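Only one protein chain is missing from this complex, and each of the others stays in its spot.
Chain lettering (A, B and C) follows the sequence in which the chains are written, and residue indices restart at 1 in each chain.
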Amino acid sequence: MQAFLTYSIYGTALFLMLLGLYAVLMKKNLIKIVIGLSVADSGLHLLFVAVGYINGGTAPIFSPAVAGTGTVMTDPVPQALVLTAIVIGFGVTAVALALVVRLYRKHNTTNIDEIKNLKW
Amino acid sequence: MKNVIIISLLGVTAYYLLSAFVSIPFGEDFINGVKDFYLNKSPEDLKVANVVTSIVVNFRGFDTLGEVTVLFLASTALGSILYRRRSSHTALNPQRTAPQASTLVQAGAKVIFPFTVLLGAYVFIHGHLTPGGGFQGGAIIATGFLLMLISYRKFFVEHNVLTWIEALAGTSFVVIGLAGLVYADNHNFLENFLPAGELNDLLSGGIIGIIYIAVGFKVGAEITGILDTLLTIKEAGLDPEEN
Amino acid sequence: MSSLVILILIIAGFALLSYFGHSINKTAGNIAVFAAAVLIPLYWFTRVDFSETVSFTISGFQMELGYNMYGKLFSLIVMILSPLALIYALGYMKDSKRTGTFYFSFLFSILGMTGILMSRDFISLFIFWEIMTWSSYLLVIFLGKDVEKTGIRYMVFSALGAYAMFMAIVIIHRNTGSMMLNDYFNAFGNFSTGTKFLTGILLMFGFALKSAVMPVHVWAPGAYSNTPMAYTSVFSGALSKMGVYGLGFVVINLFAHANLHFAGTILAWLGAVTAVLATFSAIFQDDAKKLLAYSSIAQLGYIVTGIGIGTELSIFAGLYLAVLHAAFKGVLFMAAGAVERQAGSTDMTEVTGLIRKMPLTFFASLVAIIALAGVPPLGGFVGKWMLYESLINNGNFLMVIMIFLSSTAAFLYSYKFLFGLFLGQEEPEFENVKEASPLMTIPMLLLSVFLMITGSFPGIVFKYIAEGMTDLGFHDVNWQMSVLTNAWGDSVNLQHVTLSIGVVFVVFLIFLTWKGYKKTYYVSTKDISSSGEVIKPEDNMTYSTDFYKPFERVLHPILKRKIEKYYDEFGEGIGALFDFMRRIYTGNGQTYAFYVIVFLVILLVFSKNIFGY
Partner (left out) sequence: MTDPVYFIAIPLLTAFLLPLFGKIYKPLIGIIPGLVFAFTAYISFDLYFNLEPGKPVIVQMAGWAPPWGINLVFGEFSGLIVSLITFLAFLVWVYSYNFKKVGFDNSKKYFTLLMLMVAGSIGVVLTGDIFNMFVFLEITAISSYGLTAFYKGRDSAEAAFKFLLIGSLSSTFILLAILLLYKQTGTLNMAEIAIKSQAIDPKIKSIIAILFFVGFGIEAEMFPLNGWVPDAYSQAPGPVAASFASILAKSGIYALIRVFYTVLDVEGIFNLLLTAGLLTIIFAEFTAMRQTRLRRMLAYSSIGQMGLIMVAFSFNTKAGVFAGLFLMFNHAVIKTLLFLASGFLTYSTKQKKIRDLDGFGKIMPFTSLMFGLGAFAIVGLPPFSGFWGKLNMLTATADSNLYLVIALILVVAVVEIIYYFKVIGRLYFRERHEDVNIQKPTWNAVLAMSILALVIIGVGLYPDFITDYLAKATNELFDKAGYIKHVLPSLSLN
């Protein structure tokens, strides 16, 4: 059971990440590429949270309900990190979308194959 | 063909990464991590119930400062990327290309908007007590604004106000951090110099609550600003790329 | 402060002074250049302490400056030839633009050469070598023609040579932990065979390239002829001798400490082949500058042969030829420059009959040509004599034949040069040509006087060569002021030779003058009778056109295989390869992302091999 959980949970998160990368590598539409980056980020964030989980753990909050009961708590560190990672991912996505807008204005297309004025 | 190549490449990557991740089974605790220290110190020294918050704002507060900077940066970069020189002829005539939303949506949005903002404020004010915090609260507030932006073609945010909020909130974060250099016991950046209070009190955690409120304002203002920049075209018509 | 450092600083100071002087106005700059031409040699001859050494450590490398006698010999060339060339340049460059840059580079190349000759460690040697290289590069492209082709070719080959040296230097440092020349020579015997070969051959390659030995000579003709002639005299006369200098001490020291004679023999063969082929090429040049350039390569071939054989006499001959070559090639390039400046061209099919217009230039060229051709009674003869003797002694008969062939063939181009420019019929368009200014003729004449003296008294040069050879390990070299001896017991008293030839010459001159003076009248090449053909003004009727056509036909199969062509083809091939390589940067962002993933996957798949777990 444990092994199944391990493989399925990490596998799912990694699958999501690689799905995003697949979109980045295969899709021709700039917007889809940005979405791919976003999806890859989400998969990564899921991985973070999954790594932080401890069997039978509760949320790491000392509310009066749990205080002093000695329950196991999940690891708070990846949760804090994922918060940072999400914000950074958001920032990158926003900049990417702005660039897509600029590129569309200039080239009148969102096909990445047609946007290569700079080469060699 | 390309499909097959890429899928097999990603498959190989997946195989290696998965083999690295499954080395420690899911949900297993490891020893000697820094987390135990955080779990002990957060309620004892900082009197902060939400350990994630105490990590985000205090133990790793420097990261959060960077994070806030990233958001600020994103909005600045966005402004710089989509910036257009104002020609003297065309007056500033902001407009949106999106179609007008239905009356139902408009009315609903009007009702939901204040509550969304209120919820956001609640979330970031109670960041050290309950799940949530400045980023989450700010994001909720921005959602409220997004709702308004997409419902009303004529709803515009005042960028001047946003600038002031961003500047003051960001400044207060850094200033609070710098104050730690002067007033705190060990004279460290971002160190707590206020009384910690009691666990699970609203006024607990010293500077943590204050910083999270500042972060909430800043995030709310910045995301709203970003959404507005992306949604609104400042000038009538699309000018061709200059130069 | 040490006199050596002061010398370097003086030269650098004058370089800057000339540059800024010229940017203010021409007179100020020219005064600075003149002062440099006078004061630098003056300081060198009177104040420089040749026994002094200066040591210092920079960036963890020990460096040392100090003259030895061998370096002093070459310094003598630099210190005599370059001031004369500088003074010549004052006349030659009078109407040019950007003279500031010219003199700046000129003086910096003198600085480079001076520094090379006083370096006792590889680092300062290399630094000065590079300074010499880039300053001469600036002069090669100074006139702005053939910047891409000749300039880049010169720079590429120089860089190849310099970097071969550089590689040798760092390998030496790795094996000895020191950068001193002497440490290298002393430790050489203990090196592994591979290191011996690698360092020896790399160093030799670097130096041989500067002295334009055959497969790597292609930079030379273009560079020599492309440079303002005021500098070419130094370029060919002194700068190329830096290669000879380096070859000398490397070859000798390697022979002394290891049995690498065959490397020297290869070098000697290359020198001989160079001499022959370059001589043939020189014969068929129509441009006097190109002709002189090829002739320089050929002459350097003799010198390299002498050095490469590595016996006492051959080196002695090589060094003597090096000194003489500096003098006569200096004169010839100056003369070509004078003609170019006065008549507007050095194309021998156009410029003819300048003997009456430019008698001083002609006289200087005549002396230099005689010295070059190795005809008694001038100095070139002495050098050839010794070279032949050393080759015969060594049993290299084939090489003797080659050298002999080349020096006989040298008559052909020597004559072509003299005839083409100075003799022959006078053309109307050169009616108003005048003799060059004294600033230009005096240096030429001084050098030709030197050449005449060495014809009967080669001993004044022998003295310094013998001194210099002590540093190469030949301690008691016999020499006499004006008597040549050989191993077979023959001896020649040069004064007798000079005297007898002089008498014949004078008699002949008087006879010619008396016989021909009255009846001479001058006609243009167009002033001929032809059977029905009308000579148009633009027809080139000078005798110098297709001067050696029959020879050319014979030698064509040899000479058509221009080595330049192979280099050019190689360069084009490389360029095409580079063009192919840069297609990797397709311009498509997605492709770049694909590269990233591919790279990651490759590393992951081979992680076991990379990290060896």
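We adopt the following convention: a contact is a pair of C-beta atoms (placed from the backbone, for glycine too) under 8 Å apart; a residue touches a chain by one contact, two chains touch by 3 or more.
What you are looking at is a predicted structure, and each value in this text was computed from that prediction instead of being measured.
Would you mind listing the shown chains in contact with the chain that isn't displayed?
A, B, C
Per the definition of touch given earlier, which of C:134, C:255, C:363 or C:551 contacts the omitted chain?
C:134
Of A:16, A:35, A:61 or A:95, which sits in contact with the chain we cannot see?
Touches the omitted chain: A:95.
Touching the absent chain in the whole complex: find that residue among B:9, B:48 or B:70.
Per the contact definition at the top, the residue touching the missing chain is B:70.
Which candidate, B:5, B:20 or B:107, sits in contact with the chain we can't see?
Per the contact definition at the top, the residue touching the missing chain is B:20.
Residues of chain C in contact with the chain that isn't shown?
So the residues of chain C touching the unseen chain are 58-61, 101, 123, 126-127, 130-131, 133-134, 137, 141-144, 147-148, 151-152, 155-156, 159-160, 163-164, 166-167, 170-171, 173-174, 198, 575, 577-579, 581-582, 584-585, 587, 589-593, 595-600, 603-604, 607-608, 610-613.
Please output the residues of chain B touching the missing chain, sorted low to high.
Interface with the chain not displayed, on the chain B side: 16-17, 19-21, 23-24, 30-35, 37-38, 41, 58-63, 65-67, 69-70, 72-74, 76-81, 83-85, 163-164, 166-167, 170-171, 174-175, 177-178, 180-181, 184-186, 188-192, 241-243.
So which bits of chain A touch the chain we can't see?
Counting over the whole complex, chain A touches the hidden chain at residues 17, 21, 24, 30, 33, 37, 40-41, 44, 47-48, 51, 77-78, 81, 84-85, 88, 91-92, 95-96, 99-100, 102-103, 106, 115-118, 120.
Here is the rule we use: only the chains that are shown with their structure count from here on.
Write out the two chains that share the greatest number of C-beta pairs in contact.
A-B
Just the number, please: Cα centre separation of chain B and chain C in whole Å.
Roughly 73 Å separates the two chain centres.
When the C-alpha atoms of chain A and chain B are each averaged to a single point, how far apart are the two points in Å?
Comparing mean C-alpha positions, chain B is 16 Å from chain A.
Would you please write down the residue numbers of chain A that are in contact with two or more other chains?
Expected reply: 21, 25.
Which positions in chain C touch two or more other chains at once?
594, 597
In the complex of these two chains, what residues of chain A are touching chain C?
21, 24-25, 28, 33, 112-113, 115-120
Which of the residues in chain B come into contact with chain A in the complex?
My answer: residues 2-3, 6-7, 10, 13-14, 17-18, 21-22, 25-29, 33-35, 38-39, 42-43, 49-52, 55-56, 60, 63-64, 66-67, 70-71, 73-75, 77-78, 81-82, 129-131, 133, 135, 199-200, 223, 226, 229-230, 238, 241.
Using the touch definition from the top, list the residues of chain C that touch chain A in their complex.
582-583, 585-590, 593-594, 597
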